[in-house]
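Just one protein chain is left out here, and the rest sit where they should.
To keep things simple, chains are lettered A and B as they appear, and every chain counts its residues starting from 1.
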Amino acid sequence: MPDLAALRRRRHAIHGWLLLTPALVMLTTFAFYPTVATLWTSLFSRGTRRRPTEFVGLENYQRLFDDPTFWLVAKNNLLYAGVTIPISIALALAMALWANSKIPARSFVRTAYFTPTVLPMIAAGNLWLFFYTPGFGVLDQIGALFGAPSVNWLGQPETALWAVCAVTIWKEAGFFMIFYLAALQTIPPDLKEAAQIEGASRWAYTRRIVLPLLMPTTLFILVNAMINSVKLIDHLFILTKGGPSDASKLILYYIWENAFAFFDAPAAAAMTVLVLAVLGALAAFQFFVIDRRTHYR
Amino acid sequence: MLRYAPAAMMLAAGTALVNPALAETELTMYYPIAVGGPLTQVVDGIVAEFEEANPDITVNAIYAGNYDDTRIKALSALNSGEPAQLAVMFSIDAYDLIEQDLIVPFDDVTDDAAWLDSFYPALMANGQIEGKTWGVPFQRSTIVAYYNKDMFRAAGLDPEKAPTTWDEMVEMGKALTTDDHHGLMIPSTGYPYWMFQALAIQNGKEVMSNDGLTTYFDDPAVVETLEFWKSLSVEHGIMPEGTVEWGTLRQAFLEGKTAMMWHSTGNLTAVKNNAQFDFGVAMLPANERLGSPTGGGNFYLFKDSTDEEKAAALKLIQFMTSPEKAAEWSIATGYMGVSPAAYETDALQAYTAEFPPALVARDQLEHAVAEFSTFETARVREGLNNAIQAALTGTKSPAEALAEAQAAAERLLSAYQ
């Protein structure tokens, strides 16, 4: 007679796999298989009528590394990440602290901060386009009140990427604020009372007690912000289309452009592989560094 | 429908529709235009009229955004096996469409040489490649100069005399520039290469060869052209520094932020309807010569369709480019009537008599050249666009930027030599 425990184990295994099958099928179809296929595609040349597709090894990568635009785009994306991540996290923290403290019109303030989060990036692009338009845009009109000259925010390489960053920060900060708010509400109120009894100022309390307690949240937000610095590019379609002269082009936009505007899927695939490698490193960072330290599971 | 296909194929091409009661032909057409609005309704209206006249054909007209969007959408539909028999796409997409083996020449589906000859030759230039006609003009334009007559009067200039040479343009531009507005705006986003090509022609040099294989970006006359464009802002101060936004330029002109703008004639009706001041339209000025590239969209026939579908698509195209419809389209938009006959129609005669600026784009045709187009056109164009923007925004010198664009273009085109 077979072991009862073994039987139960087998039944569990069957149940487990059955329950997981639908999700695994979808994940395989739309995540794992495409990942492998991307790698595969990146090793072949683009076929046209006169030149059929053939295996070219790493040539597409070589071509990419020889392409100055690629390096410019990569640099842009690093700057984009370097600007939007710290600023939106810092703003999110400030917003959360304010929204959690006793200030006038608190619910209005909180709503105002959070509202951009529920808007599509495309709509955000439209809203901001009219802020940035030279001559009659809102920013220029405000500037004109103070005698500032008209600035072509989206039309100059020096400002275009910054203008794009500003929209991203505007969109992101309120979203991250929510996570901080959630974390702040788990801090026991007696901690604050104890600090007050000891005569600590509000600032000292924030710095010495609140910020360290928010550390896990910050790391979580950091990972999200990094992912977003790859993902959030929709507003480029409205604001600059990557211009002027590629000054505001980001990597995912360039991938899209290569694949769907230039019909060069292999070049796009090679770039995708590189992006996946970066995201993979980020995943490793999350699993092996952050999760070791925080125990939210 | 498939059952009838072999039988129909036995009939000569072009006569496949002799027995239309047999089956209904369904066409899918992708097309671009302006900012949504009434223009899509005009297209829908013309299509509805066509369907009424041809009950055996249904047309599924899909608005797909601007020219780039339309190309992307139509081609991705084809690549994935969705039906599409015809499209209005950029006149300059022809080389790429041929290279990808997606379109058929009109000569293969019709013997009607008189029809093909009925259009303005300048508008046929972009579509005629390797001795065949691949594109038929529909939504075509040239660049024209719009100017604010009230501002001309205020500056003490003759409001009936727009600048005819570069020198005059600079001189008048200076007189027209005030603290409140600029003298001139030439857009440098969206389609910078198009404006640049106009300037280069006026300076006596084409930027590409007729076979789509060679570009002349680093030619001294071309470099000089870009230097001139740049000097309009940095030296003469009549244009804003940096790039001028294509999309918002019309509004800037209507808001009186500039006395003159260069823009597609496709904007004419919108400007006419919205301008709250007296405005004029003129041909672009000359330096060595007069000139503007043509622009806009041509009809293409896709290869992957049945003979009945091709014949039906041809019928639709002939309907939409007929003098009456071309006139209707021109009045609604400002785009050109594509054939001399269109300007002979009562409708357009009456319209141009009452509103003469509608004739400027046509009159300019005799000085017009084909729009910039090569193999790998999207990438070569992108390189040129970037060079122009880099020079205008001061990141590179005109000579340096154009030399780089030329080198990139040569690299891309070497595979086709």
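Everything that follows uses one rule, which is that a contact is a pair of C-beta atoms (placed from the backbone, for glycine too) under 8 Å apart; a residue touches a chain by one contact, two chains touch by 3 or more.
What we mean here is this: contacts and distances are computed from a predicted model.
Candidate names were "Carbohydrate ABC transporter membrane protein 2 (CUT1 family)", "Multifunctional fusion protein", "Simple sugar transport system permease protein" or "Cytochrome c oxidase assembly protein CtaG", and the UniProt protein name of the unshown chain is "Carbohydrate ABC transporter membrane protein 2 (CUT1 family)". Among A:Val56, A:Ile87, A:Ile209 or A:Leu276, the one in contact with the hidden chain is A:Leu276. The residue from A:Gly16, A:Gly47 or A:Pro149 that touches the chain not shown here is A:Gly16. One of A:Met95, A:Ala225 or A:Ala247 touches the chain omitted from the figure, and that residue is A:Met95.
Contact with the undisplayed chain is limited, among A:Phe44, A:Trp162, A:Tyr205 or A:Trp256, to A:Trp256.
Taking the complete complex into account, residues 30, 32-38, 40-41, 62-67, 69, 73-74, 76-77, 79-82, 190, 246-251, 254-255, 263-264, 266-267, 270, 276 of subunit B touch the chain not shown. Panel shows subunit A; residues 9, 12-13, 15-17, 19-20, 22-27, 29-35, 37-38, 41, 91, 94-95, 98-99, 101, 103-105, 108-124, 126-131, 136, 138, 141, 170, 174, 178-179, 181-183, 185-186, 201-203, 216-217, 220, 227, 230-231, 233-234, 237-238, 252, 255-256, 259-260, 265, 268-269, 272, 275-276, 279-280, 282-283, 286-287, 296-297 of it touch the chain omitted from the view.
The rule is simple: only the chains that are shown with their structure count from here on.
Annotation: 38 Å between the Cα-based centres of subunit A and subunit B.
Those residues of subunit B whose C-beta lies close enough to touch subunit A in the complex are 68, 72, 75-76, 99-101, 188-189, 240-245, 248, 251-252, 255, 257, 378-379, 385-387, 389-390, 392-393, 395, 415-416. The part of subunit A that touches subunit B in the complex is made up of residues 48-51, 129, 133-136, 150, 152, 154-157, 241, 243-247, 260-263.
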